[in-house]
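Complex shown without one protein chain; remaining protein chains in place.
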C-alpha cells in the first residue's frame, strides 16, 4: 500500500470517478487552473480539461445552485467550497434546493451532488473562516453529512459520496490535508453510515469524527500508557446517516463515553450523540456521557490560543479520569 | 388586564420602544405600508412614518446587513423576516456579521439588533417555509435566541430583546399570532434567560419552548385528568441564554423529563437539553430523558398530515406513559 | 447593447406565428383558458377550506406561460417560482394531479408534499415550482449548464417576478450565464407588484428591469405580455440565441395579476392598488379576451367553438376537483418517503446507518 497524503487520496477519488462516469464534474473557485486553494484538485484540470474541472467566479450561491440544477438533469457535480464556512452565502441553495427538492417534488427529482471542502478551526483564520457546519447540515433531513479523518477514509468515503444519489456534504480539514496514510492500489469504497472502531479498548468509549478522532487516539494512548485505561476510539465517519449501532455497541461494552467533537457544544453533533445514548443506552451507563468540544465562543485568531480552543488530548484525558 | 392577541402584544412592544428610544427602527418587507404580512406591525407606519418603519425590497441579505451596519453606529434596528425560513438567503449576514463582529473586533463593536419573524411549521406552506431555526442560531455563540409562547411573554421578551445590546434572534409563530392572552397595562419586561414554569406538577417534567409549550400544557391536562400524572411544564422562553437552573430544578424534582420541541430531533434544541440533563442531573434521573420532536423529514404540505408531523399532545402522553 | 429587435409590430406576422395552423392558434387560446378555469375552481375550493397554505393565482398572466411554453422543444426546460400553476398546465400537466396537490392528496403531482408552490413534472421538462423568491434562478442556470454539458441544443426558461430581481443570486447567475455562454432565458413576469410593493418602491431602473442585464452583456428585451403572439415572437428570438449562440437572454414581460398576491391579501383592492387599475387591466388588457378577439377576427374560431371549449374545460376542471376530493391523503408514514433516494429504494446505501432520528 502506498503512503499518500489526505489531499492526494481525495485527488485519486476524483480522478477515478471522473474516468468512470462522464457525468462527474468538479466545480468551484480555483479548482481548475490553480489546482485548488489547498491543491486537492492538483493536476486534474490539466488532465481532464475545462469540461470536467471548472473554475467559477466568487458566487457560491449561483454555482452551488447551478450544480443542483445540473444534478436534476443527471450530472454529478462535485462542488468545492474553498472553506465550508463560505456555505453561509449559499445557504438557501444548500438547505432548500439541494436539501428539500426531492421531498417537495414527491420524489420526482434527484439531487446527486457532493459539496465538499475544509470544515475546521485551528488554522488561525478567524471566526468567519472556522465554522464546523456538520451539525448545521446534519440537522437537515434530506442532506447527508460525511467527515473523514484519514487518507484511507477520505478516498473511500468520497467515492461513495460521488456515487450516492443524494446530496452529500463532505467535510474535509485543512490540518489533515498533509497527513499521510496507507491507501491501497486497488479500488475500494467505504459506505456512508458505517463508523470505524479505530482503536479497541474496554474501559471507556471515545467517540469522535474528523480531526477529533486523532485527538481521541492521542488521548487513548496516554490513557493506556499513563493511566492504564483502555479506550475504544470510534470514528463516526458519517454524521448522517449515523452508525448508531456502533455507538451503542461500544457504550454497551465500556459503559462510559466521552464525546470528542470540534463542533461547538450547543446543539453540536455531540449533543445529538449524547441524546442518542440517553435514549437508547441509559441503563448501560455507569456514568454520564461527557463531552469535549471546542470552547464555546467564535474562533479566536491568536495562534497561541486557538489550539487550546479545540479539543485537546489533555481535556479528553481530564474528562475520562473524572468519569472513572 | 386586557386580553389581547399575540401579534398585538408584539405591536405594543414596538410602539413603546419606538417612543422610548429614537434609535429604534423597524425594517423589513411589507412591514410599513402593508402593516406586515401577518399584521404584526399594524398601524405603526401610519403613526411613526417612513423613518421609523421602513419597507424594503426582497433583499434579505442586504437589509439585514444594513441593519447590522447601522447598529454599529448605535441604531437599534428591529428587522422582520417575513418567515424566519428566509434567513437562509441572509445567513452570512446573520451568522458572521451580526454573530461574530463583536468578537472579531475584540469587543470594540456592538450589534444591538433584533431579527424577528415567525419560525414554525404547521401552516401548510411546505418545506422551504417551515424551518425552525432556533437550533441553527442557538448553536452560534454571539447570538441570542428567544421564543415566545404567549402574548404576555411575547411583549415582555420583545422589549428586553430591543434593549439588549447583543443581537437577538426572536422566534414568533404564525399559529400563535391570533392567540389571546392577558397583558398588563403597565410596562413590564421579561429578562432573557429566565424560563417560566407554566404549570406545576410533581411526576414528570415537560420542557418546551414556543408553540410546543401549548402542546405540553394540553398533554399535561390530559395526563392529570386521565392518568393522574401531574406534570411540570417548563417554558424555556429563551434558548440562548438558557435557564439551566430551572431545567435542573424541575428534573431534580420529578426525576423524569420529556422534551417537547418543534425542532427536528437531529442536533435540535431538545438534543442540547437532553445532553445538559445528562451532564448535570444524570443521578437524579429515574428514567432516560425522552424527546417528542417534529417528525424527522422536511415539512410536508398536506394539511391533513402536517399537523401530525409536529409534536402532538398524544405523542407527548405516549412518551410520558412509557417513562412511568 | 441594443434592445432585442422585433421587426414587425403586429406579432401575428412574426415568422414564428404566421405559419401557425388554425388548430395551433386555438390551442394557444385553449391553454390560457385552461389555466384560468383551473384556478377559478381552485379558488372556489380554497375558499371552501379544502386547501391549506398559500394559493398564488396566475390569472391575468396566462399569455406568458402559454406563449413561451408553446415554443418548447424536447431539450428545452422550464422552472419558475411559487406562482406556478400556469406554467405547469402549459407544459401539459393534468388538472387532476395539479388539483389533488392543492388538496394535499397522495395523488397530487408532488404526492401532497409540495402544495401550490411546488408543482413538478420532470417528465415534461418542468422543474418546479419554488417558494423562496429567486431561489430558482441558479437552478435555471444549472439546467442550461446541464443541457450544454450534454451537448444538446436547448434552453432553460427560468421565470421570476419583478420583486425577485432584487435577490442578489439573480446577478450572480447572469454573470455566470454570460461568462460561460449558457443557454438560459430569464423571463421576468413584471406584474408591477411584489406583494403590496409597487415596482417603483422596490427597484430602481433606468428603462426597465430587464435592462439590468446589460451590466453583464446579456441581451434583453422588454415586451408586452398581454399578447400571446408577442410573447412567442420575443421568446423565439431568445431561444434562437440560446440554440445558435448558446447565449443567455433576459426578457421582461409586462403583465398584471387580477387577484391578490395570494388569496389572503385583503389590501390588494383599494389598498396598494386602485380598484380602477384592476378594472382597467381586466377590461383592456386581458390576454384571453385579446386573443379570443384576435382569433375571431382571424376567423380561426367562432363564438360557438369558444363556448364549446369553455364547456370542455369547465368539465375538466370540475372533474379535477372531484378527483382531488375523492383521492386519499398521504399516510403519516409517508412523511419519511422521498427524503432520501437510497432509503426509498432500500439500496445497500439506503439500509446502512440511521437516517431519521425520532425515537
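Going by the order they are written in, the chains are A, B and C; count residues from 1 in each one.
In the analysis below, contacts are C-beta pairs under 8 Å (C-beta built on N, C-alpha and C of every residue); 3 or more make two chains touch, one makes a residue touch a chain.
Just so you know, these numbers come straight off a predicted model, no measurement behind them.
The chain not shown here touches subunit B at positions 25, 51, 56-57, 59, 61-75, 92-93, 96-97, 101-110, 112, 141-142, 144, 160, 164-166, 191-194, 238, 240-244, 272, 276, 279-280. In the full complex, subunit A makes contact with the omitted chain through residues 29-30, 33-35, 37, 55, 57-59, 61-62, 85-86, 88-89, 123-129, 264-266, 290-291, 293, 295-298, 300-306, 308-309.
Looking at subunit C, the residues touching the absent chain are 1, 166-172, 175, 178-179, 201-206, 211-212, 214-218.
Definition applied: only the chains that are shown with their structure count from here on.
Seen from the C-alpha centroid of subunit C, the farthest chain centroid is that of A. Chain centres here are Cα means. That of subunit B falls 36 Å from that of subunit C. Subunit A and subunit B have centres, each the mean of its CA atoms, that are 30 Å apart. Listed for subunit C are residues 110, 112-114, 118, 130-132, 135, 168-169, 339, 356-357, 359, each touching two or more other chains. For subunit A, the set of residues touching two or more other chains reads 92, 96, 103-104, 141-142, 240, 272, 279.
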